[in-house]
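These notes concern the structure reproduced below.
Every protein chain of the complex appears in place save one, which is left out.
Up next, chain A:
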Amino acid sequence: MMPQPILEMRSITKEFPGVKALSDVSLTVMPAEIHAICGENGAGKSTLMKVLSGVYPHGTYTGQIIFRGEEVQFRDIRQSENAGIAIIHQELALIPELSITENIFLGNEINHGGRIDWRAAKVRAIDLLARVGLDEDPDTQIKHLGVGKQQLVEIAKALVKDVKLLILDEPTAALNEDDSQHLLDLIRGLKGKGIASIMISHKLNEIEAVADEITIIRDGHTIETLDVHAGGVDEDRIIKGMVGRSLESRFPDRTPHIGDVFFEVKDWTIQHPQVAERLVVKGSSLNVRRGEIVGLAGLMGAGRTELAMSIFGRSYGTYLSGTIVKDGQEIVLKDVESAIDHGLAYVSEDRKQLGLNLLDTIKRSVVSAKLSKIAKRGVVDDSQEFGIAEGYRKQLRIKTPSVDAGVSKLSGGNQQKVVLAKWMFTDPDLLILDEPTRGIDVGAKYEIYTIIQSLAAQGKGVILISSELPELLGIADRIYTVFEGQITDNIPASEANPEALMRSMTSAKKKANA
């Protein structure tokens, strides 16, 4: 007879005000199974895991969770941990200044009446480290370990709690080939000891190699569950499930008028700001023509944002090599100010952290990137400021009672319009838009697309970074794919399809033919 599943999530629906993040999602995990969950960024994978682990407590979602034969209603992470579910996040939750032992037992200390028994802790730590295959002194501070080894400590930490189901969110995203292999072996080893795993990953080759079952989620719905052992499951099959969405008329029509190449980046190489040996961008070259919208596709952590920000006045990382040519002349952009002066604009993906001063008013935000334009001898003319902000309010249809209102009072879409206005005010020739429609509802997205297209129609170049392939295919004229800091492909949008893009975004096999 069939064994009982260890976990059943039945018709989980999770709504945020105005948005259905998960709708009737079901997931079944058998004991000692490695179950992969695939989906695009924003499909609902992480939300599902947060529901499971109690980050979103019982009552904030609908549906049933049955774990080891019993219905569970977790109110917080602690309860799910006690039940034997451990989640290992992409961002590691270790404390760098503490030792391996201290971290493993953090919040779960072996104690007698409040006094920690370090001797017993250390003995157990040595045993746990052996189980995860980490050959380190348990007194070593976490900060001295590489990311791969830290990942193993995280797993050891989960094992302390007698875990029955391990959830790994992008476990190999930050690891190199060897460390990834080791980690995957460990997950297989745990499976042999009866521990089931749920693994979220963008690296389809790894999933194919290690998973028993694959559940594909798209737009908050379960699309299908594939049995890997039944055969016929390969990367193409998975990709098809992930992106199989029609394009519809979510994008405004446009006839591009594309001119000559006016902006080029050549052999751009950027080092991680702290880790000297890590190259975040490796010898990437790209070019933009006047009136052209160039897409930059890549998965999370591929280096798109890093590439964009390093071009924009070296605002990320350490510059190693590469040149920028604009209008036939080589330019050196040592800081943001010079980038702005040379007609570059960068709209960050993180509106609230990097795009806006949320304490400021709309009118002051709009002029903030080029105050010199409305100032004489260092004195700002605020009467002009009002008129300019009013102009953009009408042009971009920013919904606000007054441009004197604070930007924090605007909705996400309107905030994004303020950011766009702020950069349009600098009269850029090249706009780099990093996820300009993230966290914005469909209607506002359409308006943002219209703005982007009108900028291109004025002869400006646009680099559009997006995690949403349909968006890139719908808006861009040409698409570069980025994988591990390298440009892997350069395809006219008319010839591109999601499957081909996804392939170039997940492997470095194909070389750029720019």
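The rule is simple: a residue touches a chain if its C-beta (ideal position, glycine included) is under 8 Å from a C-beta of that chain, and two chains touch if they have at least 3 such contacts; residues count from 1.
The working rule: contacts and distances are computed from a predicted model.
Of the candidates "Xylose transport system permease protein XylH", "Aspartyl/glutamyl-tRNA(Asn/Gln) amidotransferase subunit B", "2-oxoisovalerate dehydrogenase subunit alpha" or "phosphoenolpyruvate--glycerone phosphotransferase", the chain left out of this view carries the UniProt protein name "Xylose transport system permease protein XylH". Touching the chain that is not shown, out of A:Ser201, A:Thr305, A:Gln453 or A:Ser504: A:Thr305 (per the contact rule at the top). Counting over the whole complex, chain A has residues 14, 16-19, 21, 41-47, 90-91, 272-274, 280, 300-301, 304-306, 309, 312-313, 315-317, 335-337, 339-340, 346, 348-350, 353-361, 364, 368-372, 375, 378-380, 382-383, 386-387, 390, 399-402, 404, 406, 408-415, 422, 435, 438-441, 467 touching the chain that is not drawn.
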